[in-house]
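Missing here: one protein chain of the complex. Every other protein chain is in place.
Up next, chain A:
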Amino acid sequence: MTAAPVEPSTDGEVALSVRDLHTAVGGRRGSLRLVRGVGFDLHRGRTLALVGESGSGKSVTALSIAGLLPAGVRVTGGQVLLDGQDVVRWTEGRRRALRGGTVGMVYQDPMTALNPVMRVGSQVAEGLRAHGWDRAAGRRRTLEVLDEVGLPTPGALARLYPHQLSGGMRQRVLIACALAPRPRVLIADEPTTALDVTIAQQILDLVTDLRDEYGLAVLWITHDLGVVARIAESTAVMYAGRIVERGRTADLFARPSHPYTQGLLRSVPAADQPHQGLLPQIGGTPVSPATLPGGCPFRTRCPQQVERCADQEPPLLRRGPAEAACWVPPEDWRPVGAAEVRHG
């Protein structure tokens, strides 16, 4: 597939580059391609949102970058470049040092990511020792980072166990664990989905503040278009293991250039939309890696499709302010229908 072109570097220094990444889960009876040629750059002090629904490959992309793929799933092609070095080819030992040291990761559910029988402070410090910090420096850094993530009285809090904290505080502890070794890249996989909205908003603001203060490059994985609009300068929309559209968030939301993005944005009830009545919906069922149709994977749900869509999968092409993988020019689009479809 076409290698993704490099984005204009007006955003400053590139902290991490992903090039034509392919990830598959292998079995003897053939493999399923979960990520099929994904590429993007993460810039210091900027947030890129990777948006997609279940099965789109967004989380597998994140785990591929962090070197945290579960057994049986492996990177089958492409590069993840840190300082010009391709970390995909590194040994497990070197990658473990990278994981945390340069790339920190925060997950959706802080309760399962934290050890329930270990004090909060010890969990942060343990991660630091794994990255070569000595005990005294590790303890100082632990208290410092707990303070940085806005937790009150870090000294007392470090002695608590995860179950003694609220969901929002646990998520702050996870962020502290990720940021303790001072990584340059933070990967956040839906860290606010399990939180209440007022608490989620605090976490969104916190990550953005920390990003600005320390010049972090942030990759934010989410299905929530509202979150994207709040925190990310750039957005990449994934569908069936590929990026189908990407660009600056403001442009992409104002003028979506892929029928899938357009459908997603229109299906969310907004304050300027009429009350009640039918919401525009995409229809059809999301495809899974096991049921990919030939050609454009979105064509089975697409109101626009033309003959070419069945023959050939479109590459990312510049279209207006963004890049999109679609053969049909936007001026030829029909609006997404509001008719109900049947699911049987």
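Everything below uses one rule, namely that contacts are C-beta pairs under 8 Å (C-beta built on N, C-alpha and C of every residue); 3 or more make two chains touch, one makes a residue touch a chain; residues count from 1.
Heads up, the rule we're going with is that contacts and distances are computed from a predicted model.
Q: Absent chain per UniProt: "Methionine biosynthesis protein MetW", "Succinate dehydrogenase iron-sulfur subunit", "ABC transporter ATP-binding protein" or "Protocatechuate 3,4-dioxygenase subunit beta"?
A: From the listed options "Methionine biosynthesis protein MetW", "Succinate dehydrogenase iron-sulfur subunit", "ABC transporter ATP-binding protein" or "Protocatechuate 3,4-dioxygenase subunit beta", the omitted chain resolves to "ABC transporter ATP-binding protein".
Q: Have a look at A:78, A:162, A:183 or A:286 and name the one touching the chain we're not showing.
A: Residue touching the absent chain, from the options given: A:286.
Q: Using the touch definition from the top, which of A:181, A:263, A:295 or A:314 touches the missing chain?
A: A:263
Q: One chain is left out of this view; which of A:21, A:225 or A:325 touches it in the full complex?
A: Of all options in A:21, A:225 or A:325, contact with the hidden chain holds for A:225.
Q: Hey, which chain A residues sit against the chain that's not shown?
A: Interface residues of chain A facing the absent chain: 53-54, 166-169, 196-202, 204-205, 208, 223-231, 249-250, 253-254, 263-265, 267-271, 273, 275-283, 285-286, 338, 340-344.
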